[in-house]
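Please find one structure pasted underneath; my questions will follow.
Then we have subunit A:
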Amino acid sequence: MENMKISVNNMNLYFGKKQILKDININFKTKKVTSLIGPSGCGKSTLLRSLNRMHDLTTDAIIEGVLKLDDKDIYDKQNSIIDIRKRVGMVFQKPNPLPKSIYENLAYALNIHKFPKEKIPALIESALKESYLWDEVKDELKKPAVKLSGGQQQRLCIARTVVLRPEVILMDEPCSALDPISTNKIEKLIMSLKNDYTIIIVTHNMQQAQRISDDVAFMYMGELVEFGTADQIFKNPQKELTKNYVNGHFG
Partner candidate 1 sequence: MKWCFAGLLLLFVSCSNDEKSIKIKGSDTEVNLAVVVAESFHIHKPEISVSISGGGSGLGIASLLNGTADIANSSRRIKEEEMQLFQKKGIRIDSFVFAQDAIAFVISDELPIDSISIQHLSAILKGSYRNWKALTGIDKPINIYGRQSNSGTYDFVKEILGIEFTPYAKQMNGNAQILEAIKADHSGIGYVGSGYVTKDSGNGLKVLSIYSDNHPHAVSPLNREMIAAGKYYFQRPLFQYYKSSSFLKIKPFLDFEKTKEGQLIIQSSGYYPIL
Partner candidate 2 sequence: MKKKILYIFNWILLTGSTVIVTLFLGVILFDIFSKGLSSVSWSFISKFPGNGMTTGGILPAIIGTFLLTIVTTLFAVPFGVTCAIYLNEYAKPSLLTNIIRASIRNLAGIPSIIYGLFGLALFVQSLRMGTSVLSAGLTLGLLSLPYIITTTEEALKRIPNSMREATLALGATQFETIRDVVLPKSLPGILTGVILTLSRAAGETAPILFTGVAFYINTLTASLNQEFMALPYHLYMLSTQHNSIETVRPLAYGTSVVLILLVFTMNIVAFYIRFKHRTQE
């Protein structure tokens, strides 16, 4: 029996009257990389964003079903949204550094979560090292983060997430706005991060999914069509739909 980090049971999600996700059941394993793939609009980003309650501010979103982080109900009102998001970090499609310096970008989360002041510099250094960014920026930590290149910004966003030591990192097409070299660096980074974190990533890139994933979930029209190991999905898909998609026949 493998260790489950996040489990989703009988989940339905609506925006207003429109149903976006239909009866989703999926388990994300601890310290593995799970990829969510599928054509645009299939609901994979929506699913990802519901794992750390990013839909809370979308006023007409209605979520049914049970989503658990370990044995804790993510949507239980008793549980602080702050703690959920601290445990489940997120990296977005477009790098979105805060309008502050590189150092402050990382210090920000530590400060609001009241980490002891004296520990902050060390935490920042190790997060930057973990994200393979330290060597590039260690001499200019005071530089505004927006001055970094796109790839560096995205790695900074990953470092900003990592610095809080979350248990899960959600990534929403983190490489779609980047060039191949930066993409390559981020993929390497993901491979090394999975030793410590559970990673769930949404991607459009089949090769990338194949390269980095342990598990792959294929979604179509708001439904989870097939879920299995990367080998299974890419080499031996059970469903016709999956086969067509991974072979590039549509999407």
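How were these picked? Simply put, all candidates are chains of the complex that A comes from, given by their letters.
For the reader, a short list of remarks on this structure follows.
Simple rule for what comes next: contacts are C-beta pairs under 8 Å (C-beta built on N, C-alpha and C of every residue); 3 or more make two chains touch, one makes a residue touch a chain; residues count from 1.
Just so we're clear, the structure is a prediction, and the values are computed from it rather than from any experiment.
Set subunit A beside the options 1 or 2, and in this complex the one it touches turns out to be 2. Contacts from subunit A toward candidate 2 in the complex involve residues 52, 54, 57, 59, 81-83, 85-86, 89-90, 92, 94, 96-99, 108-109, 112-113, 157, 160-161, 164.
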